[in-house]
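Just below is one structure, and these are the notes that go with it.
In this view, the complex is presented without one of its protein chains, the others remaining in place.
A and B label the chains in the order they appear, each numbered from 1.
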Amino acid sequence: MRTEIRVGGLGGQGVILCGMIIGKAASIFDGKHATLIQAFGPEARGSAASAQVTVADEPIGYPYVRRPDVLVVMSPDAYTTFVPTLKEGGSLLYESDLVVPDKRLPTGAKVLGVPATRLAEELGRRLVMNIVMVGFFTATTKLISYEAARKAVLDSVPRGTEELNLKAFEAGFAYGQRLVSGEDSRVA
Amino acid sequence: MWPDTTKVVLRQGPEVHIRPMVAADAEALHRFFLALPEEDRLFLEDDVTKPAFVQQLLAEQEAGRAFPVVAEASGEIVGYGVLYRPLFGWSTHVGRVRMAVARSFQRQGLGTAILRELVRKAQGLALDKLVAEVVEDQVGALRAFERLGFHREATLGNHVQDLSGKKRDLVLLANDVAHIWEHMEALVADFEPSAG
Partner (left out) sequence: MHADPKGVLTGLHFIDGDHAACEGAIAAGCRFAAGYPITPSTEVVERFAARIPLVGGVFIQMEDEIASSIAILGAAWAGHKVMTVTSGPGLSLMMEHIGYAAMTETPCVFVDVQRGGPSTGLPTLPAQADMMQVRWGSHGDYNVIALSPNSPQECFDLMIKAFNLAELYRTPVFFMMDEVVGHMTERVAIPRPEDIEVVPRRWTSRKPGDYRAYEPGEDLVPEMVKAGDGFRVHITGLTHDERGYPAMNPQAQDKLVRRLVDKIRKNAHKLVDVRGENLEDADVVVISYGITSRIAAAAVEEARAAGRKVGHLRLVIVWPFPEPLVAELASRVKAFVVPELNLGQMVREVERVVAGKAQVVSVPHAGGTVHQVEDILAKILEVAK
């Protein structure tokens, strides 16, 4: 079992941290194999950044993501750039206040949105938005366990920021859970 | 508060636990205030000996404007601290901290430990800045604050009066707790600093 994940957005949104936490959760805390490869924007913040994470039960050979099973996009540019690569029947996780999925999506794609920036701002810091995405990813794809994701968040954020980041993780996770269980039809 | 209870081992004496205040603590906290020597009490802003003070504290906690903690040793309250944070107005990003420690537990690092919990709570609330007011000759308190990153921001001259009428300066200390977010900002920056 090999799952390819691409996380894309703008520099400053924490794209690579998001990919890093997913990979760490899978490989350190869930006992799977994971490889992360990152691409930075060439200039300062504002240019495209992306992370490729491959998660597998066996050791990973080819380390790149060509056709992701899960595409996580936090900016319209990332959506435009990567949506052609999403596998048919794959999942699109998107920042619902910034990205508008359209008919460029492959057939059978599962579409799941979360207003991550807004949730982060409600907690007091918009820069934990990517941690909200990690929580949302955990609840909706179930590729990493809740426990592993939580531990990976704690292990990856600077000292002093743990409490807020955990709140952000829980907010994204709760939102995702409601979404996939159909509890809150308003957010579909 | 996360974690909910912190165990503190002081330089000497029994184990102390610091935890968020609950309604059931009202009486014990009131007793703690009554037991504070008069000079120490005067350095606090409110008349903490009035039962209404503790009730007010709980009400503010309920409203989300105050986060009081108590330090407990052998079933007795031996210290208290509170983080105040306005929910409205032009300083919603600024928290205020106050605390007191029983005489027998002073000079053992308990004040510092209580303060550390309040700073953590402030960071968890995404506050940018913390302030505290300390009378200029409260050397122990000043040291505790400075150790935790507080600096002197302003001095209000002859601002407080003690029992004998002697006036002293009030020092306003401040801590830029938002600096931890600089590290987080660097983590989410996602750009290659240089390529050469």
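Please note the rule applied: a contact is a pair of C-beta atoms (placed from the backbone, for glycine too) under 8 Å apart; a residue touches a chain by one contact, two chains touch by 3 or more.
All figures in this text were calculated on a predicted structure; none of them were measured in a lab.
Chemist: Pick from A:Ser27, A:Ser50, A:Ser75 or A:Thr161: which residue touches the chain that isn't shown?
Modeler: Per the contact definition at the top, the residue touching the missing chain is A:Ser27.
Chemist: For chain A, which positions touch the chain that isn't shown here?
Modeler: These residues touch the chain not displayed: 20, 23-24, 27-28, 33-38, 60-64.
Assume only the chains that are shown with their structure count from here on.
Chemist: Write out the stretch or stretches of chain B touching chain A in their complex.
Modeler: These residues of chain B touch chain A: 2, 120-121, 123-127, 177, 180-181, 183-185, 187-192, 195.
Chemist: What does chain A use to touch chain B in their complex?
Modeler: Listed in rising order, the residues are 9-17, 40-45, 47, 49, 123-125, 127-128, 130, 156-167.
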